[in-house]
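Below is one structure, written out as structure tokens, with a few remarks after it.
A protein chain is absent from this complex, but the other protein chains hold their places.
Here the chain labels run A and B in written order, and each chain numbers its own residues starting at 1.
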Amino acid sequence: MLAALPFVGAPPFTITLLTEALIFGIWAMSLDLLVGYTGLVTFGHAAAFGLGSYAAGYFAREVTSDFLAVLLVAEFVVVGVALTIGFVVTRVSGVAFAIISLCIAQVLFQIAIAWRSVTEGMDGLVGVPLPKIAGVTINAGTEFYLLTVLTLVAVCVGLSRLVDSSFGRTLQAIRTNEDRAAAIGINVRLHKWLVFIVSWAVAGIGGTLMVFLKAGTTPMSLHWSESGNVLVMAIFGGLGTLFGPLIGALAFVFLRDEFTTRLEAWQLAFGLVFVVVVLAFPSGLAGIITRVWRSLWPARS
Amino acid sequence: MHSLIGPNGAGKTTVFNCISGFLRPAGGQVLLNGLDVTAWPPHCLVPAGLARTFQITKVFGDLTVLENVALAARSRLGQNLRMWRRARNVASAQAEAEEILEMLGLSECATANADHLAHGDKRILEIAIALALRPRLLMLDEPTAGMSAGETERIGELVRRIAARTSVLLVEHDMEIVLGISDQVTVMTQGRVIASGTPDAISRDSHVQDAYLGAIDARNL
Partner (left out) sequence: MDVNFVFVSVLNGAVYGAFLLLTSLGLSLVFGLGRVVNFAHGALYALGGYALIAVMHGAGAGYWPALVLAPLLVVPVAIAIERTTIHPIRHRPDIYTLLVTFGLSFMIIGGIEYAWGTGTSLLPPPPPFVGTVDIFGNQYPLYRLVAAAVSLLVSAGVFAVIQLTPVGLRIRAITDDAGMAEALGVNTKWLLTLVFGCAAGLAAFAGALGAPIFAVHPEMGMNILLDSFLAVILGGLGNLPGSVIGAFVVALAKSIGGGYIADWSIAFLFVVVAIALIFRPTGVFGRGRVA
């Protein structure tokens, strides 16, 4: 499981795009924890991301833009919310869970619009300064890109240990057969709660990075279409593979860029690609890549 | 070795579900080793020493056979919430799983996906998973359902061996097995117990014969 360090030396626009893609990658991987590994489909994952953005952005602008401090505060907020909401929400599964997650995201969306004193409503939070580490400002472009890569690597390492651990295996057991899991002594409810919190926490990291990248955020970051986007990334890349969603995010960002600049009906084309992938390639890009890999190197049995 | 028998719809699986925490009984109590475990959720009963199999096979289809059993072992060892250590490094669980598979004759399929097993092997896997929990009471819900004669014998033998060391509560349809290996038999029909006693006494009980009218004959065909 390599965390390939991408090279530097591409046009600035591509770097920004790549940074955005990697941040989305973090977000998509956090979603995979919930959907791919535990089987909890959510339509409201934008809530975790957007919340992270707002918390981080507000703190960075009002108090300090020290990266670690901001990250800590944002995580505190996100985890706090996830803890409380998660406790209630994990009582249900399946479709109910998906829809309640959507509801939660909608509520946060409404709050973001209405709580003008903090979030500045529909205009969004602007003027978020550049992040600093130990007093040194991280400039936009290559420097921030490297920061993102570092964070991504850290997240990847953490997540890959997590999914390979007993906890991770237990999650998969819950996804596969919940009754059986309970009959083995697994506290299903507790596990769901915990993975919910972890998933939101990781998404919050993504949200923090994003608000620095864009120097702000708007309520749209909490919109249901964003939740849809991250689902697309995860599914496109391949659920349950952890790195699939990362690839999916990369594909998504670059494809969307291509589509929006070339095609007028990009949403249509987009939906079409999504549908085709769900129908024909349930294991996503990662599945395709794995198949190609195996056919090229038919190794040990 | 206590068997619970009765015609279809007698309520045997319901009793199972009530005991193992999947259903809340409307009245009465469930006592495990003197401890009142009524309405405890399933996952709390496992540390108390209970393990069960399901009538409709429930194994972890996506996972390998070895992983199915190792999961149960790790759960017993209380490893479920460990987030950092790699699962396969819990050596004792892995070893245990391999041992159990060996004992049950499933070693060859250890790396196959549980979904790909033959029906009979899946039922045995269910038992393997339950064994990994080192229960004090093992509840088997129709372990021989849908099996061929040869497989049924194999299971019967297996259950006999297990019963030598662990308390077993067996729900079964196959009278031969039941009468052959049980110490105690309870007969249910239409949600009520109509007889309980040694296999000999039961097979002579006229109420039981009435309840099973036709059923036993069909079995012997």
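To be clear about the criterion, a residue touches a chain if its C-beta (ideal position, glycine included) is under 8 Å from a C-beta of that chain, and two chains touch if they have at least 3 such contacts.
From a predicted model like this one, the values you see are computed outputs, not experimental measurements.
K.L.:
So which shown chains sit in contact with the chain we cannot see?
P.N.:
Contacts of the omitted chain with visible chains: A.
K.L.:
One chain is left out of this view; which of A:L102, A:L125, A:L171 or A:L222 touches it in the full complex?
P.N.:
A:L102
K.L.:
Just one of A:I15, A:A183, A:L213 or A:L231 touches the chain that is missing; which is it?
P.N.:
Residue touching the absent chain, from the options given: A:L231.
K.L.:
Just one of A:V126, A:L190 or A:A265 touches the chain that is missing; which is it?
P.N.:
A:A265
K.L.:
Contact with the hidden chain only, please: which subunit A residues?
P.N.:
35, 39, 41, 43, 88-89, 91-96, 98-100, 102-104, 106-107, 110-111, 113-114, 224, 228, 231-232, 235, 264-272, 274-275, 278-279, 282
As a convention for this text, only the chains that are shown with their structure count from here on.
K.L.:
So how far apart, in whole Å, are subunit A and subunit B when each is placed at the average of its C-alpha atoms?
P.N.:
The computed centroid separation for subunit A versus subunit B comes out at 42 Å.
K.L.:
In their shared complex, at which residues does subunit A touch subunit B?
P.N.:
Going through subunit A, the ones touching subunit B are 161-162, 164-170, 172-173, 175-177, 179-180, 182-188, 190-191, 194.
K.L.:
Quick one: which bits of subunit B touch subunit A in the complex? Just the residue numbers, please.
P.N.:
For subunit B paired with subunit A, touching residues are 20-22, 41-43, 45-47, 51-52, 54, 58-63, 67, 71-72, 74-76, 79-88, 90, 129, 133.
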